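All protein chains but one are shown in place.
Right after this comes chain A.
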Amino acid sequence: MATVSANSATVAHAAEHDHHEPQSFWRTYIFSEDHKTIAKQYLISGIIWSIIGISLSVMFRLQLGFPNMKLDFLRPILGSWINETGKLDPDFYLALVTMHGTIMVFFVLTAGLSGTFSNFLIPLQVGARDMASGFLNMLSYWFFFLASMIMLGSLFIETGPASGGWVIYPPLSALPQAHKGSELGMTLWLISMALFIVSQLLGGINYITTVINLRTRGMSFSKLPLTIWAFFLTAVLGLISFPVLLSAALLLIFDRSFGTSFYLSEIYIKGEALPNVGGSPILFQHLFWFLGHPEVYIVLLPALGMTSEIIATNSRKPIFGYRAMIASMMGIAFLAFIVWAHHMFVTGMNPFLGSIFMFLTLIIAVPSAVKAFNYITTLWRGNIRFTPAMLFSIGLVSFFISGGLTGLILGNSALDIQLHDTYFVVAHFHLVMGAASAFGLLAGVYHWFPKMFGRMMNEKLGYVHFWLTFIGIYLVFFPMHYVGIAGFPRRYYAFTSYDFTKNIFADMNAFISLAAIFTFTAQWVFIYNFVHSLIKGRKATQNPWKSNTLEWTTPINPGHGNWPGEIPAVYRWPYDYSKPGAKDDFIPQNVPYSQTPESNLPHENELIGLEKEIEAQNLNDQFKQPH
């Protein structure tokens, strides 16, 4: 009854919209408010940024692996940062390290990953026509774009980009006279990051609102795919923590430009005692890591969410412990806010505070362990198809375990005394956060490419890409632990000044650099595959992976509004793979229990009665009919 009246309303509405004109090129492709287009904009920007970010790391790996190498061939790119003797400038070395970190953490793994897949998948998987606010969504991308341009521009200025490490600890970053990179480069860094944070907040508000308000009929929170849970919690994390980074950056801007003393106290530099007293550099570290630690999970959770989806689909099995997965993500999201000071054990912070943060930090290992075990159990007795996305997901789980375990050592404040700021830390976070999240991003691209562009990526090239990258990343970061245990500090331009680093591990560093170059080279297989498949890839079918979630019920190339008719209603959870009794080994979310009496579990038969109720409600369709 209710359905009929809803339909008649829809018809009337459609008539009103008949005179819709096709939008101009600018509105369709550039200043688009369509979540799919914005997602693609984020993806392309993210790929370009990752090429830049990883290239920077290759440059400083050349310096670290081959300290005597003549780098004259880099002069066309770096100009006078390569000095007359063919050596990399020590100031620019720090700039490379800093920009690599900033770009990879914020511009690739935050914007490129969350920006792409939250935008693309949230409306498609919860069953919405678009984001809650298409306009804010567009603003979000263009703020990000502006931030990108400013950050990119800072690479080319005379004094060089920011170079105090991606954590930009003051007073180094606050005093232009202390360091070349603290001059104009730092100002641009701060402006760029302020804009970036605005972009993240606009995006995050949108993601949260969309997930809460625009779920389709029947899509209760307990039926949401884990991807959406992950994006939702990520957005909440970002919304709470990014403003704190903004305040930290603003106070730093005040200190730099308006003579305040938030972070400055008792400083004598370049023959001059500064008047600032009463500030605390430690305050900045607290504020920074209050974002900085959740940021790790902002980067990682979306990757874990997508992996859950991909592993379940390709194992042809329900994800093991759906509720435990949600609970552990919530646990991680909560704990992420109360562990930040484990980055600061040896800053002179009160040791009692250190003890508290050590306890809290090691608690976070429990939900992480649960997630890892659940992934492994999902594979158990599955019927696994190794699509490239699946390979990258398995690789992610391996990195997540390998990198996460060393966190147990670093989170232990007594052991952190020796290992803090050594290469052990670098190896740890590159595996668990860098490589794992990057694999999540790649897995997502391989898996959802057909939905994004209507074509398939080449699988064989995907396999080659996976194996080269997987092996390459382990070759880079596994030996790096050794260098760290030997006590090599990070952010060193050269290891020649100290006896304890002088004559050892030169070969290991050279090996790591070769492996890094190898891994970087392997990424061109992906770039080639991506571009080639975009143009010439095999046409995709509607549901190429035989997946259960709603995005595969849209047309192959979903138009504006995603579904041509009504948005499908949802009756079941997204993981009914290989259900005993069912004809196929998957039952999409929009198939009612009344149509699958052969496979229903006892309690599911009782849910048949609710189907009418689900169909009756149609509160969430913004347009009723697609535009």
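Just so it is clear, contacts are C-beta pairs under 8 Å (C-beta built on N, C-alpha and C of every residue); 3 or more make two chains touch, one makes a residue touch a chain; residues count from 1.
Note that contacts and distances are computed from a predicted model.
*Asks:* Which choice in "C4-dicarboxylate ABC transporter permease", "DsbE family thiol:disulfide interchange protein", "Cytochrome c oxidase subunit 2" or "Deoxyribose-phosphate aldolase" gives the name that UniProt lists for the one chain left out?
*Replies:* Answer from the UniProt record of the missing subunit chain: "Cytochrome c oxidase subunit 2".
*Asks:* If the hidden chain were put back, which of A:F73, A:F221, A:F334 or A:F386 would touch it?
*Replies:* A:F386
*Asks:* Can you tell me which of A:Y493, A:F530, A:Y571 or A:Y593 touches the chain that was removed from the display?
*Replies:* That would be A:Y493, which touches the missing chain.
*Asks:* Among A:I77, A:I157, A:I212 or A:I269, which one is in touch with the chain left out?
*Replies:* Only one listed residue reaches the unshown chain, and that is A:I269.
*Asks:* With the missing chain put back, one of A:P76, A:P580 or A:P602 would touch it. Which one?
*Replies:* A:P580
*Asks:* Of the listed residues A:L184, A:I253, A:I504 or A:I608, which contacts the missing chain in the full complex?
*Replies:* A:I504
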